[in-house]
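A single protein chain has been omitted from the complex, and every remaining protein chain is retained in its original position.
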Amino acid sequence: PQGINEDLCGLTEYVGTAMGHTIGLVIANLDYSVHELLKIDPKYRSIGILADRTGAGPQIFAADEAVKATNTEVCMIECPRDTEGGAGHGCLIVFGAEDVSDARRAVEVALSFVGKHFGDVYGNSAGHLEFQYTARASYCLEKAFGAVVGKAFGITVGAPSGIGIVLADTASKTATIDPIAIATPGNGGTSFSNEVNFFFTGDSGAVRQAIIGAREVGKQLLKALEPSEPLESGTVPYI
Amino acid sequence: PQGINEDLCGLTEYVGTAMGHTIGLVIANLDYSVHELLKIDPKYRSIGILADRTGAGPQIFAADEAVKATNTEVCMIECPRDTEGGAGHGCLIVFGAEDVSDARRAVEVALSFVGKHFGDVYGNSAGHLEFQYTARASYCLEKAFGAVVGKAFGITVGAPSGIGIVLADTASKTATIDPIAIATPGNGGTSFSNEVNFFFTGDSGAVRQAIIGAREVGKQLLKALEPSEPLESGTVPYI
Partner (left out) sequence: PQGINEDLCGLTEYVGTAMGHTIGLVIANLDYSVHELLKIDPKYRSIGILADRTGAGPQIFAADEAVKATNTEVCMIECPRDTEGGAGHGCLIVFGAEDVSDARRAVEVALSFVGKHFGDVYGNSAGHLEFQYTARASYCLEKAFGAVVGKAFGITVGAPSGIGIVLADTASKTATIDPIAIATPGNGGTSFSNEVNFFFTGDSGAVRQAIIGAREVGKQLLKALEPSEPLESGTVPYI
């Protein structure tokens, strides 16, 4: 797949890299002890690994695309507190597969979608905003966020956290959506990140409108904290 | 109020900003779903929000001033792990009010006191010290730290954490104080920050003396980690 830097390392375990210091790895035959200690279902002989320093939403949405495209299951999703001094999370996603080629393919697909999903991530030195949207969630989004498989799903993220409360309120008022959850620094929904994250489903049109309304407000608030800094998309907005 | 940058953003939700990438926001009529998900008492139609990347003590002490000055209640205080690569916390404080003008006023007052409460925060590239004092704690300090309403209250903070143990020991030996709690990286009292924080009450004279004794020792210890760097107050010492 394009742009995943497949040639940077000759090891069998290496698949590629992407934005956010994301690395993709594969293990053909996971050692029995590691299987046990990580509590991965023994039927999955092979695992694919997506791990990064910056981003949880982008990589999780990218992994959802991978799950749709391959014969793999997401076994593990964990979010460290990271972003290299920033306000958010890194991510660790493990795909289980019976065949190593499925595991490798899942990691390749996920790596290739990471850039798209940084498209509605905006940051300056004061914090960040993140928006994610899909018309049809699959099993990775279900596992990570409680999305409803087959239905639209959206996320608003604001940092510092208080901005995220205004995003959630704006999204809820902009369109008729079904709220799923709110994650705050201290309610167990984050790894003590400085974010408020809002997760919701509903009709695809409503979910998309809610995000667009929140994005408008969020950019103005975050810019007020550092008015002289540009506030731009990580890549190209996709919502 | 002076110095809160009220004109940086035209949105109704925007109130102002302060040091530490602190932003103040207000929502006149919080959406029902967000009310529910944040578990905010429904009687509070309006909320004020104070959120920042750097600092918990300064913003919490500032919010205590706001609670004294307005008809609001602190509904929520959470501390993410932050300080933009430093050793401490950021903060999220939500004020509940029945009237939006009370909520807005609380946020304005809090923003205007943030600078004062950075006065006894000292930092270099190795870590930081923080000291806070009030002769008369109110409901925000009670909720955040177990302060006794109406009595004096003090905090010593040291990072890296071991310095904070020496601060607590020095404070306890300098004057007759009533210890309330110690927060360490792993005892549940922090969000895995690299601090030891000591919270205490007592006669106002004793609390103040205890802080002054600890501050003397703390500055010398922190300076030993980076002797060539200046160790200065965030603004102007007030204790």
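For clarity, chains are labelled A and B in written order, and residue numbers in each chain start from 1.
Quick note on the criterion: a contact is a pair of C-beta atoms (placed from the backbone, for glycine too) under 8 Å apart; a residue touches a chain by one contact, two chains touch by 3 or more.
As the structure is a computational prediction, the values presented were derived from the model and not from experiment.
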Specify the residue from the set A:70, A:112, A:134 or A:191 that touches the hidden chain.
A:191
Spell out, residue by residue, where the missing chain touches subunit B.
81, 85-87, 125-127, 159-163, 165-166, 168-169, 172-173, 179, 181-182, 184-187, 190, 192-196, 198, 217, 220-221, 223-227
Touching the absent chain: which residues on subunit A qualify?
5, 8-11, 13-14, 17, 21-23, 25, 27, 30-34, 37-38, 47, 49-53, 76, 78-82, 84-85, 90, 92, 94, 191-192
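Methods note: only the chains that are shown with their structure count from here on.
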Given that subunit A and subunit B share one sequence, their CA atoms superpose after a rotation (degrees, nearest 5) of 120
